[in-house]
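Below, a portion of the complex is reproduced, with chain positions unchanged.
Going in written order, the chains are labelled A, B and C, and every chain counts its residues from 1.
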């Protein structure tokens, strides 16, 4: 099955990429955009089964996200 | 919509009818699709050097120190004590124009592989870059992307990017130039070559998996065969993976150290086809490849796609059967895939198998050495004139200080700190000179020796006179090397031109190659290899003809080198060399008068040799305390840069000798070097200069720059103001 | 990656960890060996034991390409379990640049790294102020001494929460801050946006240390400076003292 993982900078934590994008948008003609936050989107395939959700959660905790500065969410999509 | 008339496959692959006939002759029959795909690439301009081979043949390539000239993955130069330097320059212009970050990154990847294919550990990268004017958003985007791409790849590999150049001018707007040079160090007895030998030996492919990258034009074969909408599945842009390349480098050098390799070759243009056939050609053998054994990263790849895929970060090795396991083990240690994909034969043919089935069978010699060559009738373009512009062709500027400030802030002259601070230029801890000077100097660990490296080009000068321009480019590179105290030894070159099928372009190419050869001959710096990049034009507008020279020099005691910064109050500033500055082709002409016209002065190569010898000797004897060659922006900018670097002012008094002061200060001519010596040494130095004209032009003094000619003050400003204009110009433009 | 250099019991032994993407490993190794009282050897990331080592040295580079996050994958290398044990037993562990990032990811030091504020890789000489000269990593410096040591990184923008910061301050765990040439800690002198202008910290126990700047790059006058030497000298002194 497929897992879709969304990793976002923790609320209240500086996001230098988001800040830079937000600053450069007006010059491109996009006014009024705010709260830009840049995170990661990871897709992966893993064996289906009862343990899948637990496995993805563990992967996120241990490797894919850094809990000090990032939050994560994921969804499992059967194929 | 009506069906377009179906063109023959060879034509869609860029081959001419006559070329196709030649292939049929060599094969003794018509080629199948696999063979046609392989031939079309091997006989492309890129791999086959169809328009350049006849001229390149005449370049001087021999010298006492040359251990390997053109013909291998890189040239190799003996630097003494059992050590050698491998170096090569290459272009990645077209990919960078499409996707600057990845184009430049994979350019670094490619040139680095060429260096470690020789068994050398890469110790430095250099990056001569050319873009259109930074007024345009697209050009700023290209610059930022290219610099980030080079940084991302080189920094990750741990190879310091220590030099290069950056030039901005309209002719590069549609075709940026991204040339990349790599320099490596190898012990003489560990040099590897790409000669496949020993029928029965195995061919091992290691590194990344193979995908559809870079199939490019040949993808029409797939549509011809399947007619599916397979087209969009084939990415034209390749993504670099520096981490895999780092492992590839370490694994290759470890196998070198263990003596496991008969031959090593990187996979570049035309992928397995060219690497295997070139290795076979060099060794006078044949190679069988079984494409069914190649690890793939995409499903449903056609045999021809596997043969010509240009997936990055792959190497091909020839190993004896006894060493097979050790090679596979070393790759496993570095977490790299490695597979035996073929073997060496005595057939002198490149045979392609899909499992047991023979699906292609081509004579190696025809593939590698028999691509047709072309010589085009030359036409001298109308803008090339015989006479230089008259001395009063342009009005004399009213405010010389303003001109100096404008030149110092010109993107072509200003500080390139914004660029080189993005490059890890210190890793490997060898740099005896930090970026920003004439040439970069690296110490060679474990010895007193240092090497100096630089890249130089001047498309604008070559546009006005390609022969003089190319001669001057070689001389300038040598001058840069000499200005740190090193002796110029050899060059590698990247020849960037427009469409060579046009008489005017071919004229530029021929003149430039001949001019380069003359200068290399005269200065004793043979050509160890290089690269040719044609078709740098869009909408009928070609780039300036732009030969780029990468030069290396040697200094026996690296502690004696010198930089360009003014040192001590009271030091005497001398101008060495007799060339007469001219407005033609100068940065001054373009920035202030908005034109590029006239004829550039020719370099006096005999005088150049003596001038450089004088400067080197003066540095090594400790007499010369700073040396800086006069280039863009003329004597005024040369002095200003040395003053800024040293944080010291200069009082300059020149004699015009009939030259209008603006040309004297801002004009350009090859063959001038500004040096400083201690006051007490000045007279003796001048007396010992022999045939080299040496004149006192001022003193290091105070905190301001002052220029006078024939007693009349022309320009003056605090060094801090000059430093401000020069130091922040690029940031200001990019951060606007 | 040749055999280890000659070491004797008298020598202070540095174990330089080599990850597949390390690229300051050889610089670090060579530099340690320029100290008469010290010897370096390499430790391979797949090794599971650390023996005969006084100080584990996680060098700079891009351990696993620094894909995903710097140091995120390296932290799971077999050697890191051994490094953890080594540290728990009181051994000295230093991480320079990528090594610092790995120690953060591994939780051996508190905090995390963001991309540099300017989003660009920065390589340049910067000034640092020694904040605490009473540690095994800084004893050969003087408190508030200003030293010039280069940075070369893309992700050196140090972050820690308020509580963590308070603890760092209270325990004297901040050893280096970015400053200007006069030793003033200013925003303009902060090259990457690090909170508190932090350039280097140690753990509460005082035996694990990480810094973004590269002292091994300024330990030889011919390549631009010697301000980094005192860092290594501190470690050597401290190990020798411990043996007395």
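Convention: a contact is a pair of C-beta atoms (placed from the backbone, for glycine too) under 8 Å apart; a residue touches a chain by one contact, two chains touch by 3 or more.
Note that this is a predicted model, so its numbers are computed, not measured.
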| item | value |
| --- | --- |
| Labelled copy-number formula for the complete complex in this structure file | A x2, B x1, C x1 |
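One rule holds for everything that comes next: only the chains that are shown with their structure count from here on.
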| item | value |
| --- | --- |
| Separation of chain B from chain C, taking each centre as the mean of its C-alpha atoms, in whole Å | 36 |
| Distance between the centres, which are taken as Cα means, of chain B and chain A, whole angstrom | 41 |
| Chain A: positions in contact with at least two other chains | none |
| Contacting residues of chain C [partner chain B, same complex] | 1, 20-24, 26-27, 30-31, 60-62, 64-67, 120-124, 150, 152, 154, 214, 216-217, 220, 222-224 |
| In the complex with chain C, residue positions of chain B that touch it | 148, 151-152, 155-158, 241-244, 246-247, 250, 254, 334-335, 420-432, 434, 443, 445, 558-559 |
| Residue ranges of chain A in contact with chain C within the complex | 13-17, 20, 62-64, 66, 68-69 |
